[in-house]
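Below is one structure, written out as structure tokens; the observations come after it.
Of the protein chains in this complex, one is absent; all others appear in place.
Up next is subunit A:
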């Protein structure tokens, strides 16, 4: 992961937000306003601007290709999605990748690059409206602060924007894994307030309500469909049955390992929270004692006819301990959730496969 800062200067956006993981910020002002206008017009009161995402086959292939070429291991690749909103459907018709950064071209201008790119695309008459971004993931570990931040700034500027998460490992196992996510309006509210602990408490939000998944439809032109049929006939049988592979241990092990790490973090967070709780209650007690003492003293003074002691600022005397960051644990919980989903999905599939294999074996015998 790499981080970069970018100033976002778009109308309707009051703050400059620090963004991590993506730099797709500059959109031509005309397109933004247009898109936003459309979104508002179609989506109504902002409950959910987009109900469905329709992706062109071309975009999927481009994303896959991008990862094949540049991503490896835990490294992720990112890019910009282009398209437009039609009614409550977001059509993603094209995309382009962010170039991979190396140390020596640190002065590379992201914004400039995107502008250039979109302008060039417009020249060849391709949709050039910025509607979101995509990112690859390593065993489904994408619920991070960076993703949250950048998706927030996207959604803040372009309401209908989505993030596409592409899981190359699952895809390699035979089933394409591409998911579109958006931040829930609740979370958007929270993020806007910027005061996470308080806002989160108020919003009463849990990890389940952080992201909403938008259903995806992959749409190909008829010509492509025809070609696909052609190809299917020609391809060897083995190619099609990666899905049936019984080798599951590696993937599962990896997932478990990651899950364990997250659980460890969670434990730490809880321990942190525990100490925080202890500290606050201790302080409360002290505060209470202090007040009582004060009161007693004042009573005595009163009886002696002396003026009461002046009131002191208690908050100065007792500084409340720093509460632990809630957002982080929330994200971890979300991540754990994702892992669990993954594992569940995976094991369910595998079990099915195993039963199939068993049945097959019995049949053969």
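In the analysis below, a residue touches a chain if its C-beta (ideal position, glycine included) is under 8 Å from a C-beta of that chain, and two chains touch if they have at least 3 such contacts; residues count from 1.
As a convention for this text, contacts and distances are computed from a predicted model.
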Listed names "AP complex subunit sigma", "Eukaryotic translation initiation factor 3 subunit C", "Calcineurin like EF-hand protein 2" or "Myotubularin-related protein 9", matching UniProt entry of the absent chain: "Eukaryotic translation initiation factor 3 subunit C"
Which residue of A:74, A:112, A:175 or A:206 touches the chain not shown here: A:206
Touching residue (missing chain; options A:176, A:271, A:309 or A:359): A:271
Among A:61, A:244, A:299 or A:351, residue touching the chain not depicted: A:351
Residues of subunit A in contact with the chain not shown: 201, 204, 206, 246, 248-249, 252-253, 256-257, 259-260, 263-264, 266-267, 270-271, 273-274, 277-278, 281, 333, 336-337, 340, 343-344, 347, 351, 354, 357-358
